[in-house]
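Contents: one structure, followed by commentary.
Removed: one protein chain of the complex. Kept in place: all other protein chains.
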Amino acid sequence: MQRREGLAKLTGRERYVDDLPLENFLWGMTVRSPAPRGRITAVRFGNDVDWSEFVIVDHRDIPGPNEILLIERDQPVLAASHVRHVHEAVLLVAHPSREMARRAAQAVEIVVVPEPAALDFRVAPRPEQIQYAADNVLKQLKIEKGDVERALAHAPVVVEGAYETGAQEHVYLETQGMIAWLEEDVLVVKGSMQCPYYVLNALQHALRRDERRVRVIQAPTGGGFGGKEEYPSTIALHAALLALKARRPVKLVYDRSEDMAATTKRHPALVRHRTGLTEDGRLLAQDIEVILDGGAYVTLSPVVLSRGIIHAAGPYACDHVRIAGRAMFSNAVPFGAFRGFGAPQTLFACERHMDVIARTLRMDPVELRRKNLIRDGQRTATGQVIQDGTDRVAVLERALALSTFEEKRRAHTAFNAAQRSKRRGIGLATFYHGAGFTGGGEVHLNSRLRVAGLPDGRIEVLSANIEMGQGTLTVFTQIAAERLGVTPDDVVIGEPDTARVPNSGPTVASRTTMVVGHLIERAVDDLRTRVGLDDRARGSVVKDAIAHWYAAHPGGRLVGEAVYEPPPGISWDEQRYQGDAYGAFAWAAYVAEVEVDLRTCATRVIDFVAVQEVGKVINPTLARGQVQGGVVQGVGWALMEECKFKDGAMVNNQLTNYLIPTSDDVPPIRVAFVENPYPHGAQGAKGLGELPIDGPAPAILNAVAAATGTEPRAIPLTPERLMDLTR
Amino acid sequence: MKLLLPETVRDALAHMAGRDGVTTPIAGGTDLLVHWPVRLGERDRTYVDLWQLQELKPLRWTADALILGGLTTYWDVIRDRRAGDEFPLLVAAARQVGAIQIQARGTWAGNIVNASPAADGVPALMAYGAVVVLESQRGTEEVPLDGFYTGYKDMRRRPDQLIVAVRIPRRRYSYQTFAKVGSRRAQSIAKVGLAVTQSDDGWRVVAASMAPTIRRCPAIERLLQQGAVLRDSDDLLPAIARDVSPIDDVRSTAEYRRRVMARVLYDELRETCGWR
Partner (left out) sequence: MSTVQVVFTLNGAAVSLDLDPAERLLDTLRYRLGLTGTKEGCGEGECGACTVYLDGLPVNSCLVPTYQVRGARVESVEAIAAERLGPFLAQGATQCGACTPGVVMTALWIGAHPELLETHTIRELMAGNLCRCTGYDGIVDAVSTALGHGEPPV
């Protein structure tokens, strides 16, 4: 099935928040802290502005608690007496003219008496830099299996390594934006978001409005990648506060520079490995330390840390594992969700380290993977028994075959000997990604979904999960249509409007197709039983029955429902961090071929192969697009996307100096899927959205290492950094 | 914002001669309009629009020169067959300016006058011995491009002068090369820009992003003129140190720039100069 809303997008008819017609509205602008930490002593309004024309909001206008509801309540909606990071929102202004609103925002001076800021998460804070708990540790977690110290002490070979990953900016092509207005007494907020119910909960909390008086609607969203998972609550609250004070609709849309500077980014990480092995490369012990820069507020750092440490040991079998992770407070602009959510950071370290191990042992990095890839019946670091029947070695072999790995390796030896200023190399990464929320997370979400019958016999899927380019609208349509035996035209996907749809959970964690898609299947089944049919009834039989029901029940509503049920036999111990972390893992092997120009130390990816086992591919075009897009985001993160910070804020906050790959920077991304249906995912599918960004960075750096004989350990591997390594 | 819309070059020059105060000429807007909504101070200026001055748009060929008009765009040069044959560095440079959307509106003259140390068109023009033709109410002045810049964003152009043409003498070149080292293949601001030519007029080595201005490198040119034999790229470093002064900035580091300039120059010139 072709992308359902594809033609609307191609013709420009699809309307995003800034495209929506709006009458009699005000433009909102945000006034932000200039300092990374300190006490606000004054707010000065410039003399050249007629302030009577403006609506002005500060923390005193917040009806409820000055808190953005998330995991903890540490982040204020608007800074009151203190600021904790540059660009922290302090004041809001609104005006009918966007230019006037901009002028006004630029004319407000926030006076801050500075206090000692903590700006390097890698070093222990001094006493005067402590701003969270007693030690600036936002969260600490540990996974332990076996006896790592003893195993390391007895290991014939021990290899150590430290790896660093930088922050990454999402660069969704549509910047963040919200519209807020009042309909009678109901506050309505519509905008670019991944999680309508997160926004709803945050609005209810800080504005002291119950669910009858707040309504959140997701507008078509131009990309998210996690950047619109939690941040939208902030901008929604800001738009809402202005709208409530103005009693007029307010539109708040960030321009690109503001978006890049003030919103969340991927957590920077430092990961250390100490690995014990036999002489012939079998893993005996993995001792791993993970440190994340958590920024100035908790946001989702504990969960990013959690996923990060769970994936840190890689897709391998090892009896003795210890993974200690902590997220540190710093006065940086808060970090948050970004595709992969901790796993790209720790998998980069793991897969880079595997090649470092291979070189230390003078072993083929391919052979090292073959030897250690987890087989059915073996346990992960959290003690989860893998028993899904996927032949992970076959996935690796397929990637090697498609990339002609061995042949290229040989060709590179000849090429590199003959070339003066170019070097080629090929590198590998084998990895995995757990789909859905970790451990008991899905149970905690308790997602609920409905499928309603319509009077004409069609059906409407009512879910809070959104389309942001990954294909939700199309895949949901396919799943519902195939379950009922009707055509896609018979399926309506309801607008994610909290007044109309139940909370089927956030659009994150690669759960939409696998988990929520399965809820659709069950809700469709439930709908079918409510018209007295069983699952052998398909197509027009069901449509007629639905239409019939409506004729017989005027004013009634026919709705099938499903509430999340965990797959049987899953158990997770949140205290000891052991057990079944995820219902399903997707498995992958990626191969990158690079050419390095020794004159400039610029690296070009000249070929890329991505092979993954994802349960079932429901829509090949959409699935391929997810992989290709994720790979290119990974290429950018590995080679050119560098966030430059001053006082914890991004100073290269423009597309001219924060570089993402153009079409000319990447080769065709060659994709292959292996299928092994997961019984508890819709149509057998496992989650796919985040997996592709886990593999490219280590595969590329492994290729560069092979090409140049250096050992790069940090990304982005800019030409400047590679030059330092090659001198 | 005050906008003046001259219909002819003469009208434009009259505006710029001071009767309207300080004026800013605007051509394709690809430099001036960046982040326009946020740069509110720019609203309070007087602009002289050049875009409608048709007489400045075409490039033309004479027996002695290629003459770019004051509004000739990068795309105009990319599409000109003869330019590709006789001045390949211009086409190479033009193709690496932004992407097609910028090439369609960006002008060579605008690039010269914007005076960025990283400018894309200037190194190639300078390596071809281009001459800037300036008009004002006081008359015509011609300034060789390699003497046009006097300091960071400072140039030999009075506020009442307009670049009406850039004249590039036609010569036979025995060697020419262009290199732009950016952070990615396309749409990149140069971290190091190089244009090198050799003709009967001697060697011209031009460096961009290596100093407050784009400039010729006389010490390197002397090395080449003298037929020095070098053993590796490090041998260029002393001359580079005399000719340019790169800095650390948001895009790159001084050390990287220095080394890359040495390596790229060496690699490009080794065969022609008979080096190892």
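Here the chain labels run A and B in written order, and each chain numbers its own residues starting at 1.
As a working rule, a contact is a pair of C-beta atoms (placed from the backbone, for glycine too) under 8 Å apart; a residue touches a chain by one contact, two chains touch by 3 or more.
What you see is a predicted model, and the numbers here were worked out from it, not measured in a lab.
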Checklist outcome for this item: Given A:A343, A:V631, A:A649 or A:A682, the residue that touches the chain left out of view is A:V631
Next on the checklist: If I consider the whole complex, including the chain that's not displayed, which of A:D255, A:D497, A:E561 or A:D724 touches that chain?
Outcome noted: A:D255
Next on the checklist: Touching the hidden chain in the complete assembly: which of B:V143, B:A186 or B:C273 does that?
Outcome noted: B:A186
Next on the checklist: Looking at the full complex, which residue from A:P232, A:G434 or A:G471 touches the chain that isn't shown here?
Outcome noted: A:G471
Item to check | Residue of A:I669, A:A705 or A:L722 in touch with the missing chain, whole complex considered | outcome: A:I669
Item to check | Residues in chain A touching the chain absent from view | outcome: 2-3, 5-16, 18-19, 21, 170-175, 220-225, 255-257, 468-471, 621-622, 624-625, 627-633, 654-656, 660-666, 668-669, 671
Checklist entry - In the complete complex, which positions of chain B touch the hidden chain? => result 1-3, 5, 26, 28-30, 33-38, 43, 47, 49, 51-52, 75, 95, 98-102, 104-105, 185-187
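Everything that follows uses one rule, which is that only the chains that are shown with their structure count from here on.
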Checklist entry - Considering the complex alone, what residue numbers of chain A touch chain B? => result 98-99, 102-103, 106, 255, 257, 420-421, 598-602, 604, 640, 644, 651-652, 654, 656-657, 659, 661-665, 718-720, 723
Item to check | Touching residues (chain side chain B, partner chain A) in the complex | outcome: 34-35, 37-38, 40, 99, 181, 183-189, 192, 250-253, 255-256, 259-260, 263-264, 267
